[in-house]
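This is the structure, below, for whatever I ask next.
Every protein chain except one is present and positioned as in the full complex.
So, subunit A:
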Amino acid sequence: MEALGSSDCNLEILETLSDDAIQEITESYDGFFTTVESLISGTGDSSVEDEFVSHVYCLCKYGLDSLVRDHFLRSLEQAFEKGGASSFWEHFDAYSEKKLTNYGEEIQVVLCKALEEISVEKQYHEKCLSIVVHALQSYKEQSSVDRQTSDTERVHLFSRFQSMLSSTLMTTLPQHFPEILHWYFKERLEELSAIMDGDGIGEQEDDCMDLDEKLRYKNGEMDVDDGYSQGKRLGHDKLVKNIGKVVRDLRSIGFTSMAENAYASAIFLLLKAKVHDLAGDEYRTSVLESIKEWIQTVPLQFLNALLSYLGDSVSYSTTSSDLTSPLACCPSPSFSKVVTPSEGIVRWKLRLEYFAYETLQDLRIAKLFEIIVDYPESSPAIEDLKQCLEYTGQHSKLVESFITSLKYRLLTAGASTNDILHQYVSTIKALRAIDPAGVFLEAVGEPIRDYLRGRKDTIKCIVTMLTDGSGGNANGSGNPGDSLLEELMRDEENQENVGFDDDFHTDDKQAWLNASRWEPDPVEADPLKGSLSQRKVDILGMLVDIIGSKEQLVNEYRVMLAEKLLNKTDYDIDTEIRTVELLKIHFGEASMQRCEIMLNDLIDSKRVNTNIKKASQTGSELRENELSVDTLTSTILSTNFWPPIQDEPLELPGPIDKLLSDYANRYHEIKTPRKLLWKKNLGTVKLELQFEDRALQFTVSPTHAAIIMQFQEKKSWTYKDLSAVIGIPIDALNRRVNFWISKGVLRESTGANSNSNVLTLVESITDSGKNEGEELLTGEEESETSIASVEDQLRKEMTIYEKFIMGMLTNFGSMALERIHNTLKMFCVADPSYDKSLQQLQSFLSGLVSEEKLEFRDGMYLLKK
């Protein structure tokens, strides 16, 4: 404004100027130019200054003071550009080639030197400027203008100078300078951190210090009486002072923000490195506390010292003296002061902690998959992550990243269903720790569940996990199956507790307590997915959720249980009883009814067995070729409650058959009017084959036993004859015979055609040389199942609907899965009513598609033409 005002004056004055005046102005103008030049370059002596001042007066007299200011500043700028700035940058020219690499130690010296030089230069320029200001001021005082203006004059000029200076530097700023600064601060900080780490080691030596003391120590309150750490402190102080000086110099040439950026990024870099260093791939310890401690000791100390050196923390010195004196008897300069943390420090602390939390969180989230793989051991890492997330609130990041890694690493064809399930269970447990409400679990679990639903063996694996200790996990990491059972047990206890609460404490007070404890769902919760109470995290429930309905799971379990019970010979069913009891708690008595009957059958069989044996002891003496009843035990089933059992005709050798019918008769005697129907192909036979030169023990199925027993009578049989005697088809016989061949008990020799191939008993070990290698080939032959699998059952049950479906499709052309499902539900209400799930229907339909009865196109089923 002022400059503008005076230029207005100039115009009026211009008309009234006399020639003399013009002459005077021109002279003093020229004089002014030359004196300015010599003043700035510092070549003239003290007379130049006087001359300069008189020229300024003269120009001011004609109201040309704005000209004085502008010209002077421009001259300063030119001089600075030529001298200071370029020489300043020249210092760093040598480093322009190296990008982001090691600048070496000398950069520190160079930087300090350059800054010092430019400061000197700046000081000189400021001196010149103050001469001008002084001249202008004294002129104004003479012409009786009040002091107020002259003060603003000064401020105004200096700020113009300052901005001129920094803009000059900025425009000529080489690209690599920020990097140099960054590098410088990084180096310094690392040095500092090393010093502090040294302290840390010393500190760890006296672990017995209680926490309060430690905290005081960290705040720098500890009595520093040993020279060693004092030396460190001094080194530290010196270093901080050095850095402080650099920062102050940078500030003075207008690089405040650049300097701050540089040391901030250096600190963050250091912090990040530290977090990575501490956290790394170690999940078994919590690192959050040590990171916080480190922030407190290294970067915050540094910032504290730095800010106080720069005079930013106002409260620093004022509060220090009266607070420290009673506590510290020998205070060292920078550590003795209790810092009522200034606002800057607090802000820094928050920034640093947030950054640390975020870094750790990112680190953990990226590795969440591995962390969850060894979950129970890695729970400290989970706990850290939980705290970080509470602070940063970036849960969605976790969900996204975890789902991606799941899809990439777990939900692939290569992963076994068992592994997926184990990971799922661990995920449930781990995420339950992070977020008890289960909102994120819901999001993360969805893809796993969807994927598992597409796998055929999911149900089987789940049931195996539930019931088997080993969980079918071959790589033997502990007993994961056990943990699932334990889970069931624990849930059972919880439920008992809940029940207890419900019975005795549901008064108003309790209701009020419950109400006041209510917390809203996290924001990320999907309102469509039910409220908090429904999302109770129950692992078994979530597993059932994969399958679709508990009926399916129970059904699968029943088949598995049947298989297991049928293979038992010792009636020892304690573990099964326990499992069934646990499952009963979760699924209700009614759905486990059939399993209970199955178990009961076993218990009854045991009793009946002993009764029959007792009754037959009193019986007559054994005749020749007759077997004692002691060799026989039996499992008696209530067929209606067992899953369908595969029946196969089988003729047993005479003595055994006799034994069985005797046993059945005795049963009939004891339990009239009930009678026994043998399922001859089921059961287990332990037998010892006695040859001339050796004895072999086997545990085989009755069919196998029947085959080998035929060879007692006759050394060689043709397939045809053998199949006729035993009463099983030739192809079935073939499979069984292979077992004995592989064991080196039988030998096959080629006949006229395949049915007349002759099987001969291998009499002695000498002519059974080749059996060893073949044993492996037939390993899976033994894993025959006697129970029809659930899929077989389903197929059988679904075939009645096949006609309906075919008719439907003939009428409607093509239909979607759901429509077929709904139509069946609507029309098949009569006996047997349609009670299958959508998934079951789908698998049945895909069976029909593979049989080429149907076609599946764009989500629609249609008849195959």
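Going forward, a contact is a pair of C-beta atoms (placed from the backbone, for glycine too) under 8 Å apart; a residue touches a chain by one contact, two chains touch by 3 or more; residues count from 1.
In the analysis below, contacts and distances are computed from a predicted model.
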item	value
Hidden subunit of the complex - UniProt protein name among "Anaphase-promoting complex subunit 11", "GDP-L-galactose phosphorylase 1", "Ribosomal RNA-processing protein 40" or "Peroxin/Ferlin domain-containing protein"	"Anaphase-promoting complex subunit 11"
Touch criterion as defined above, residue of A:453, A:715 or A:796 at the omitted chain	A:715
Chain not shown: contacting residue from A:168, A:633 or A:703	A:633
Residue touching the undisplayed chain, where the options are A:405, A:569, A:718 or A:837	A:569
Listed residues A:138, A:261 or A:600, member touching the removed chain	A:600
Full-complex contact with the absent chain, from A:761, A:794, A:808 or A:824	A:761
Touching residues (missing chain, whole complex) on subunit A	566, 569, 593, 596-597, 600, 604, 624, 627, 631-641, 656, 659-660, 663-664, 667, 671, 673-680, 682-692, 695, 702, 705, 708-709, 711-713, 715, 761, 763
